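Take a look at chain A:
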Amino acid sequence: MIDPLTGILFVPAVAAAVLAVLPGYRLSANLNVVAALLTFLIAVSLFWLPQKAGDYLLVDDLNRVFIVLTTLVSFTTSVFSASYIGHEIEIGRLTPTYVRFYHAMYQVLMFAMNLALVANNIGLMWVAIEVATLTTVLMVGIYRTHEALEAAWKYFILGSVGIALALFGTILVYMAARPVIGEGPYAMVWTVLVQHAANFDPELLNVAFVFLLLGYGTKVGLAPLHAWLPDAHAEGPTPISAVLSGLLLNVALYALLRFKMLLALNPAAIAPGPLMVTMGLISCVFAAFMLYRRRDIKRMFAYSSIEHMGIIVFAFGMGGPLANFAGLLHMTMHSLTKSAIFYAVGHISQVKGTQKIADMGGLTVTNPLLGWGLVLGVVAIAGLPPLGIFMSEFLVVSSTFARQPWLATILVLGILVALGGLFLRLNTIAFGAPRGPTAPAEASYVPMFAHLAIVFMAGIYMPPAIVTGFENVARLLG
Partner candidate 1 sequence: MMVTYALYGVAVLLALAPVAIVLAASPRASSVVYGAALVASLSLCVIALASLFGQPAAVSATALPLGLPWLGAHFRIDALAAFFLIVVNLGGAAASLYALGYGRHEEQPQRVLPFYPAYLAAMNLVVLADDAFSFLAAWEFMSLSSWALVIAHHQDRENIRAGYVYLLMASFGTLSLLLAFGLLAGSGGKYAFEAIRQSHLSVALAAIVLMLAMIGAGSKSGVVPLHAWLPLAHPAAPSHVSALMSGVMTKVAVYGFIRIVFDLLGPPDWWWSMLVLGIGGITAVMGVLYALMQHDLKRLLAYHTVENIGIIYIGLGLALAFKAHGMPVAAALALTAGLFHVFNHSVFKSLLFFGAGSVLNATGERDMEHLGGLIHRMPQTAFVFLVGCVAISALPPLNGFVSEWLTFQAILLSPQLPSWGLKFLVPAVGALLALSAALAAACFVKAFGVSFLGRPRTPAATQAHETDSNSLAAMFFLAALCLVAGILPGVFIDALAPISHALVGASMPHQSGLAWLTIVPIAESRSSYNGLLVFLFVSLSGSIAAFAIHRLASNRLRRAPAWDCGYPDPSPATQYTASSFAQPIRRVYGTSLFRAREIGEMPPPGSTAPARLVVDMHDLIWDGLYAPIAAFVGVASERLNVLQFLTIRRYLTLVFSALVLLLLVLAIWP
Partner candidate 2 sequence: MALIRNLALQGSEMLLVLLLAPLLTGFVRKVKARLLRRRGPPLLQPYRDLIRLMRKDVVLAENASWLFRLIPYIIFAGTWVAAALVPTFRGGLLFSWSADLIAIIALLGSARFFLALAGLDVGTSFGGIGSSREVMIASLAEPAMLMIVFAIALIAGSTQLSTMAAFMASPAVGLRVSLGLGLIALIMVAIAENARIPIDNPATHLELTMVHEAMVLEYSGRHLALIDLSSFLKLLLYVSLIACLFAPWGTAAPDASLLELLVGVAAYVAKLAVAGLLLAVFETSIAKMRVFRVPEYLGAALMLALLATLLRFVSGSF
């Protein structure tokens, strides 16, 4: 029995190696699913693993939540991608070579994300996140179309600058830690840093946080650093859009949270809260307005991701047990819902043969399951009950309004505007007279409805175990 901690890194790595050489997409797709499932199961076993921190890896309440979420969504996405890629091959949009590459990259991505989550060394975390970024860059460009390359290139350049900034921040953290902890690798080990954070040089930490906020914020997709996100979502294969929105943003956010905790432990340093709150609000409102002019369905939901990331960052920026809890909950719900939406969108655009909203219509008539699935997803993402996001938004707003009335009001307006934008398009897509080809979809509905079911459940009843877990994390985040 291998140690689960290394297991969640080991399995994807091996799978990647195998998939890289394995011909035949059917087999490799199944293998992909199996590997993802295996990783997920191992990750679940982490819950029974005591907290432990080595020099390079660690498990604590915070990253347990993230890891399980990540592995779960990557598993369901792999199921979805199996049917999606099958269709892409049939219509000849992808060649088997590319598909092999795709599957290998998928597992590499899983590996990188898991590594970023379990890394106990801020340098290692940085490396992992950058690897994840570069992998997604390659996958975004996989269609080799004009726009796909364009999007990938944009993502690549902006991402590289983000990488550089994040690295500079990391170096600064090390510089801040060194006088206290002493030279050598220990000054980059997370658990050690946390213990001594109070004695670090505050000014240095401030500068460091600015760079980290911008560097990792680029990955989170906060405005005005978001530019890569919509196009990357729109032009890449839909499973990758789902992974990007559902997972990669979370991973970057996770890094941000780590450093926020570090700063929060140092009384003399500036409070990271206000910075995060500001960027969160800007992202939320900006993205909400951007929803109105969208013509491309995937780009629209990409902007919706930006909006929700804004809400989450706002919640964490406000801090406090309730807001942190809400932030975590919102993050989880958003990952599940948004990936479910992208599953639906993927099949829809395959049925309609386009991503132009104007060419879709009356889906609830032609493809009831897909159509109503999308409606349910949008209802969830717009924060309507009885689904989970309503609960998290309820907690965010109600717990912050008493403290910061104006900020909460702005947030609420953003949410309202976003709802308007989403439903404006949903009306065109799901209702009215059918438009475009109306062939029945050969789709795998299981992942989508599984996610939606979880979200629905969470909106009504949250198991105490999860609640306590979240509460611990919320307390951890301070």
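Following the convention adopted for this analysis, a residue touches a chain if its C-beta (ideal position, glycine included) is under 8 Å from a C-beta of that chain, and two chains touch if they have at least 3 such contacts; residues count from 1.
In picking the candidates, the idea was that all candidates are chains of the complex that A comes from, given by their letters.
Remember, it's a predicted structure, so these values are computed and weren't measured experimentally.
This complex pairs chain A in touch with one listed candidate out of 1 or 2: 1.
Residue ranges on chain A touching candidate 1, taken from their complex, read 153-154, 157-158, 161-162, 165, 203, 206-207, 210-211, 213-214, 218, 224-225, 227-228, 230, 270, 275, 286, 289-293, 320, 322, 364, 379, 382, 384-386, 390-391, 394-395, 397-403, 405, 408-409, 412, 415-417, 419-421, 423-424, 427, 431-433, 459-462, 464, 467.
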